[in-house]
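My questions will all concern the structure given below.
Just one protein chain is left out here, and the rest sit where they should.
Should a chain be cited, it is by its letter among A, B and C, assigned in written order, with residues numbered from 1 in that chain.
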Amino acid sequence: MDISYPPEAEAFREEVKDFLAEQLPADWPGIGALDEEPAWEFSRKWRELLAERGYLSVTWPREHGGRGLSKLHQVVLMEELAQAGVPFGMPHDTFGVKMLANTLLRWGSEEQKKHFLPRILAGEDVWCQGYSEPDAGSDLASLTTRAELDGDEWVINGQKVWTSGAHHSDWIFVLARTNQEAPKHGGISFLLVPLNQPGVEVRPFRMMSGQLHFNEVFFTDARTRADLVVGGVDNGWTVAQSLLGVERGEEAATNPILFKAELERLIELARMYGKDRDPVIRQRIAWCWAKVETMRNLGYRILTGWLKGAAPGPESSIAKLYWSEYHLQVTDLAMDIMGMHAQVPVGRPPLRTFRADDPGAANSSGSWSTTYLVARSGTIYAGTSQVQRNILAEKVLGLPREPRAAQK
Amino acid sequence: MDISYPPEAEAFREEVKDFLAEQLPADWPGIGALDEEPAWEFSRKWRELLAERGYLSVTWPREHGGRGLSKLHQVVLMEELAQAGVPFGMPHDTFGVKMLANTLLRWGSEEQKKHFLPRILAGEDVWCQGYSEPDAGSDLASLTTRAELDGDEWVINGQKVWTSGAHHSDWIFVLARTNQEAPKHGGISFLLVPLNQPGVEVRPFRMMSGQLHFNEVFFTDARTRADLVVGGVDNGWTVAQSLLGVERGEEAATNPILFKAELERLIELARMYGKDRDPVIRQRIAWCWAKVETMRNLGYRILTGWLKGAAPGPESSIAKLYWSEYHLQVTDLAMDIMGMHAQVPVGRPPLRTFRADDPGAANSSGSWSTTYLVARSGTIYAGTSQVQRNILAEKVLGLPREPRAAQK
Amino acid sequence: MDFAFDEDQEELRRTVRAFLEATAPEAETRRTMETEAGYDQALWRRMGSELGLQGLAIPEEHGGAGAGPVEVGLVMEEMGRAMLCAPYLASAVQATTALLHSDDEEARTELLPALAAGEQVATLALTEDSARWNREGVTLTARAGADGGWLLDGHKTFVLDGAQADVVLTVARATDGIGIFLVAGDAPGLTRTTLPTLDLTRRQARLEYRDVPARRLRTRGDGWELVEVVLRHSAVALAAEQVGVASRALEMAVEYAKVRHQFGRAIGSFQAVKHLLADSLMEVESARAAAYAALLSAQNGEGDLPMAASLAKSLCSDASVKVTQDNIQVHGGIGFTWEHPAHLYFKRAKTSQLLLGDSAYHRELLAQAIGV
Partner (left out) sequence: MDFAFDEDQEELRRTVRAFLEATAPEAETRRTMETEAGYDQALWRRMGSELGLQGLAIPEEHGGAGAGPVEVGLVMEEMGRAMLCAPYLASAVQATTALLHSDDEEARTELLPALAAGEQVATLALTEDSARWNREGVTLTARAGADGGWLLDGHKTFVLDGAQADVVLTVARATDGIGIFLVAGDAPGLTRTTLPTLDLTRRQARLEYRDVPARRLRTRGDGWELVEVVLRHSAVALAAEQVGVASRALEMAVEYAKVRHQFGRAIGSFQAVKHLLADSLMEVESARAAAYAALLSAQNGEGDLPMAASLAKSLCSDASVKVTQDNIQVHGGIGFTWEHPAHLYFKRAKTSQLLLGDSAYHRELLAQAIGV
């Protein structure tokens, strides 16, 4: 048992630390200390810097503008960024850099890689994701958005929902049904579609926290080039599934850092409200601490498998279920610590829409109460807790599937 | 809203109180204060006294040796007995007086009533119940014990399990399949079978608490008279179901008394162990108190319906789920209060096999730790918590049934 | 033995429910919660004049219906169900209870008729920045003025509907102990600021007092005892509201689970959803039993009110938070959108859990009340 990293990873850590020391003021408290507008401004510039130094593309091959390093280097980078309180790019990089670029590197044609990868890296194309539909949430495979070939173009009709950031994006990658005859998981293709066209309408909607983040996207005879299908026609389900494991190593390493920082902020909150001596609150804090520490140790186990190249497995369900259920509890504790003050949010909401507020953020009721609300969505998006438990029961424990209902 | 009882019930309460005052010493601490053997001795004599005064048959018609009073009178009696710390008869009276007698009064032939009711009252016949089978627990309707008519006798083959007290009983009432062709719930009959015959073998087994209470009963060409079927051949499912509501009013009134007494004992336990000032323990005690008080108030609502003659409904599932899940918690709290002492049981186990120890019992680790173990069975017997939740979801909330699996 | 509402009470419930369904559907809640006042004053007056809801606990001689806490609780439950924006808890419960239990017939005669009629709104100003619910939390001072009146200095916060109220019953520390003081909403020296609230359906305000003229409410004994009576009645009424909030959330979840299909089945046919909702049913039924028992204690002025109130407040709040959260979970993605009403119920449930003291606080009070 050994939780240290090999020398080449530690050397890279030094490089990153040097970079951060050089770029950030000595007393940099974390991006959370900035107000909303300055934070956006900082993020934009910071992203440029990261792109320029190759930190957005650590694992990409050199021929595509990457540094050709290992996944472990990527993990080290993510750890150091999280620790320093600076973001990995802009929010949309989740879709562009992390999801689409990794998909293209695995499944894309040479033309697709040559055209799109540099533009993603440069931030010229901003991407969003079009998977979920109003009637295909947990049951994604029942999606009904259709794409039909008309000459050298796909013609797309249907509706997507929960597309984060579509109102700021240029392109969307879409799962669409291209073969009506194939069984449920077959006949789906992974298409790249420009958003700026008459056949696409984007309607933002608010979350219960009041924040605008998600959109509905309507396709009415929207079009894209015939060759903008990734990984082959009718192969989209496989392409999409292959992405599921991409982030698990990074998340395993960075989630505990994020949640530990949040919990330390909560302990400070308890002190602010004079609740740190309350034995009942102390029990709950200790419970949370045990959960976060254990998240880190569970993370090491996931990381161990991931670094050994094991196929992405159901441990991502363990991780998802673990942090999302934990986050319900710790944010509820924050509310109870603040008591009456919790109901009167003061201060800006968190900068990042999901999980914890950024390092350096003011320990305010405005930050915590929004995080509290958003935490309620954590057990829903990216597979509800119910779906995760099903996966664990069937894939890990080998329990029998439920009898299928007669199809209507 | 009115939780007082009508004058005739209160008058009866006075009668019972007088009876108790006359029969019990002024400082009677409850039967729990007796050791095992004296407690049995007391119970036997006490039962005779109750039978003699008509207190075992309050609601039975006068022609069958009853007092012809209402269900509310029965509730008042049960309340006063519970309050005074004396039992309602012997443990086997659950099966004889409560279950079988009420079944016979509702479904029995005149001959059956005339023969069996006086013998039950006098304690001449001790009864037990033969419902569950090794492969028919939660899914009782899949029972396979068969009974076939051979001339003027039923010939019975099969196995029952969880038959409380069969090793001390004379008779068993059995659900047996009398028609192989009928659908699952049909074709079952309710038979009265003498235990003392060569075709019946009774094998007691231990519970995890170490106590002998349950038996397996094996029928190998066991026999009973053809007319000892209750409620008609193939009608046994309906007969058995009609019993489910019989006790709900009494339980609604007496469970809270029993559990309140237990909780008061627990508070005393906390004082004994110096844990009553521990803020975390206080939280748990208060939580338990809220649950027990609420059990009483839920009970009033059940009682209200029961007294108005509403058909027994799913509220018995609420009551069952409520007390059994609560009992897991309160007994766990007792263990944590006793701490290291809890693992070293000192003193006799509870007199009654289920739920709480009797009033007056020593507040010992022997009493509590056995109750703790037995509480784990409370969420299993008489319908698991899972089955109760299904009933509530489908019968109360009207949620759709699961699709049936293809029958094998 | 009839642990159920009587026919008059059931009739009242039907009337209130029909009235709120007609006048305060979800769209109205959403409209009203964005207004400055935070409630619909015309509707408030109709509730007073047509239905007499604000005066249910007020004796007939003061313009009320002469009913009591049970009827008030029943109305709170329906208002919780309907997610009504209205100063009912502040005015019809807190301020009214203080006046009714005071020793000040003059104040009753003067104030109650207008409160009962819905012509005026009153509230109780108790908590300060320390957010404490005990006597020690009161630091706002009252000193005798020149004319037999009093002058108040200090602050109050989290005052329900404090920026709208015509009369603010202000708890203050005088040299002879804690007193309750009647302050006009537009009194000189009083500055009122509406606070941003997580639950947009119930307004709160911060009040700054600088030499604010006030009249002292006559009380039997120390004013703090009266405050405790008000807190207990408020806790019981809020518990009843939580029952309404939770029971409507459960209905929403059940309705949705029946129609929403995933994996080829109504999601309500999956045991995971079924059992979640069965547990919610248990919570709702338990909360209902606890709240109704507490209403009865409040009605009968029984000695067990401290126990029943803390019991109901903690149990009903915990139930309501659980049930409204699970309602979001059952709805999936749609459940955490602004457009869906699920969040309104959830926010009301969580903030009400914190209001008047959280569940751990009330469990500790309960432990004390039962003598542990």
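Annotations
Keep this in mind: a contact is a pair of C-beta atoms (placed from the backbone, for glycine too) under 8 Å apart; a residue touches a chain by one contact, two chains touch by 3 or more.
From a predicted model like this one, the values you see are computed outputs, not experimental measurements.
The chain we do not see here touches A, B, C in the full complex. Touch with the chain that is not drawn comes from one residue among B:Leu105, B:Val155, B:Ala342 or B:Ala362, which is B:Ala342. Touch with the chain that is not drawn comes from one residue among B:Arg206, B:Lys308 or B:Lys395, which is B:Arg206. Among the residues A:Pro134, A:Gly232, A:Gly274 or A:Pro403, only A:Pro403 touches the chain that is left out of the figure.
Residues 270-272, 275 are the ones on chain C that touch the missing chain. As for the chain not pictured, it touches chain A at residues 1-6, 9, 72, 267, 270, 276, 279, 282-283, 285-287, 289-291, 293-294, 297-298, 300-301, 303-304, 307, 318, 321-322, 386, 388-390, 392-394, 396-403. Although one chain is hidden here, its contacts on chain B can still be listed: residues 132, 135, 137-139, 142, 161-162, 205-208, 210, 214, 280, 328, 335-336, 339-346, 369, 372-373, 376-377, 379-381, 384-386, 389-390, 404-405, 407-408.
As a working rule, only the chains that are shown with their structure count from here on.
Distance between Cα centroids is largest for the pairing of chain A with B.
Centroids of chain A and chain B (each the mean of its C-alpha atoms) stand 54 Å apart. If you average the Cα atoms of chain A and of chain C, the two centres end up 40 Å apart.
Between chain B and chain C, the centres computed from C-alpha atoms are 42 Å apart. Multi-chain contact residues of chain B, defined as those touching 2 or more other chains: 279, 283, 402-403.
Within chain C, residues 265, 269-270, 273, 360 each touch two or more of the remaining chains.
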